[in-house]
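The complex appears here minus one protein chain, its other protein chains still in place.
To keep things simple, chains are lettered A and B as they appear, and every chain counts its residues starting from 1.
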Amino acid sequence: MGESIMPNLQRERIVEYLNSGKRIDGRALDEFREIVIERGISKNAESSVSVKIGKTEVFAGVKMAVMEPYPDSKNEGTFMTTVELHPMASNSFDSGKPGIDAVELARVVDRGIRESGFIDLKKLCIKEGEKVWQVFLDIVAINDDGNLMDACGLAALVVLGDAKLPVYDEEEKKVKYELSKTAVPLNKEALSFNITFHKIGESIIIDASSEEEAISDYRLSVAVGEGNGKARITSLQKGKAGAISDDDMERILKLVEDNFSSMLPKIRKYVFG
Amino acid sequence: MKMDKEESRQMVVPGETVVSGSGYLPGEGTYRDGEDVVAERYGISNIFEKHVRVVPVSGAYYPRRGNTIIGTIIDITFNGWLIDFGGAQNAFLPVAEVPRYINRNELREYLDFGEAVVVKVWDVKSRGTDVSMKMRGFGKIEGGQIINVGPNKVPRIIGKEGSMVKLIRGATGCDITVGQNGKVWIYGKDIEGEITTRKIIEFIVENATIYGLTEKVEEYIKELGLEVKSGGYGGMDDVEVIDQNTDGEDDE
Partner (left out) sequence: MSKSLYAKRKSGRAFDEVRPLRAEVGVVPSADGSAIFESGTTHAIAVVRGPRTLHPQHMQNPRAGILRVSYGMMPFSVEDRIRPGPSRRSEEISKVTEWALSCVVDLSEFPNTVVDVFIQIPQADAGTRVAGINAAAMALAHAGIPMKEMVSAIGVGKLDKTLVVDLDKHEDSEYKDGEGSTDIPMAFTSRSGRICLLQLDGKISIDEFKEVVKMGREACKKVLEVQSSALKGIGSKEKKRGKK
């Protein structure tokens, strides 16, 4: 539907608004759109969820399997993330092999979770050197209205928070199609969530809509969690061609600190209930 | 119950019989199957003096002669401009169809890449749509912002004989121009006014199918702390962009 070229006047108006501290949809510069979470969208998954931020929506699911561990991590399970920017979600997504945008998104979400130590990979070991759990986190974009990065990040956390291990039958050496009562082992205090910033003109905004994304100079995604009682960064990704000045960097870090304390309890509630 | 001239409307799905009888003429969005006139589109049926149509309620915009559309210049040729308006193909504005004489070297100066325009659809061909900017009230638009509401919400935003647009203008003092292609240009006296206008328009879009929409919008306007006035005020660009073919709709 009418997702056509953006006229100059639109770009100019967005910047004018930002210079007055407002977004074109009336939000404040550091305000998220409404978040709606629906759990259990697939009963065949170990857990599944739909996450909406404004009109942007993604589905995510966790599936698990048992495999031999990698030789350099004999007592650790494995974890893999895929993101599909399905063409159903936007006129600008193509069919076929995942493009660089999907690959980047998947890798950024993956790193944020992996590096924070949120999943306790050691506890995913069934028998050292022989059998470990393999966690598959699959995310599919349903509708793109900007900020798929944070929608995917949040969906990943919520779906992992809900996931239970399937029953593993030792004798038959098979995974059964039923869930145990054991949750996928997580280090809850290691929870780290994503905030993506965009620079437009002189302003820095959070949770960009697709209009805002289209005209920004650069974006910076920051995964942040708690470490020693303070905000601790577990992943960074800058995208697009613009360059970050020292001043910008200071402003962004301040925004991270300011928003971290108000957002952390909300995110914790979404993930752990 | 209305008889004679206009019969009641119903929502129909493809394949559904709108009306039966050989005296009826299958018009746009319908076809004849034996005795029946059948819907060929999802939409609202409309029977006027035995002439049957189905007006779509959703989906992409198909340009029709006489429509007012809002678009963006995306290319400049030796004799005109190409305009993207959200359709599958672009519209063409020939250099002869602008209000003043432009010579070949001045095209870009007059209308540059990325500029937004309000134009009238002149002719629709399989290879594209021809438009014109010659008449009063059409031309380049500057400032303000454009909101995509989708072509099917346009009648609700205009209202019967422009009543809804007047209501919004009266409350916010904002200039509004509605394109049949589902793009609405608004220009507020200040940022607050423009944000409020946008909120009202989004409210209409969300509630487009509700019965008694006008009252709900009036309530919403009051909730926003504004006044409900009849008879809008507009600036120099305040032109009634009501298309002859598809007038605004009142409540069901």
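Assume a residue touches a chain if its C-beta (ideal position, glycine included) is under 8 Å from a C-beta of that chain, and two chains touch if they have at least 3 such contacts.
Computed from a prediction, not measured in an experiment: that's the story for all the values here.
Within the whole complex, touches from the chain that is not shown fall on A, B. The chain omitted from view is touched by exactly one of A:Asp25, A:Glu76, A:Asp144 or A:Glu213, namely A:Asp144. Where subunit B meets the chain that is not shown, the touching residues are 11, 13-16, 29, 31, 33, 38, 40-43, 56-60, 62, 88-89, 126, 152, 209.
Listed for subunit A, the residues touching the missing chain in the whole complex are 1, 3, 35-38, 41-46, 48, 50, 52, 55, 57, 59-63, 65, 82, 84, 86-91, 95, 97-98, 136, 138, 140, 142-145, 177.
As a convention for this text, only the chains that are shown with their structure count from here on.
In this assembly, the C-alpha centroid of subunit A lies 39 Å from the C-alpha centroid of subunit B.
Taken together, the subunit A residues at the contact with subunit B in this complex read 1-10, 12-14, 16-17, 20, 22, 24-26. Residues 60-61, 71-72, 74, 84-86, 114-116, 141-146, 148, 150, 181-183, 191, 195, 198-199 of subunit B touch subunit A in their complex.
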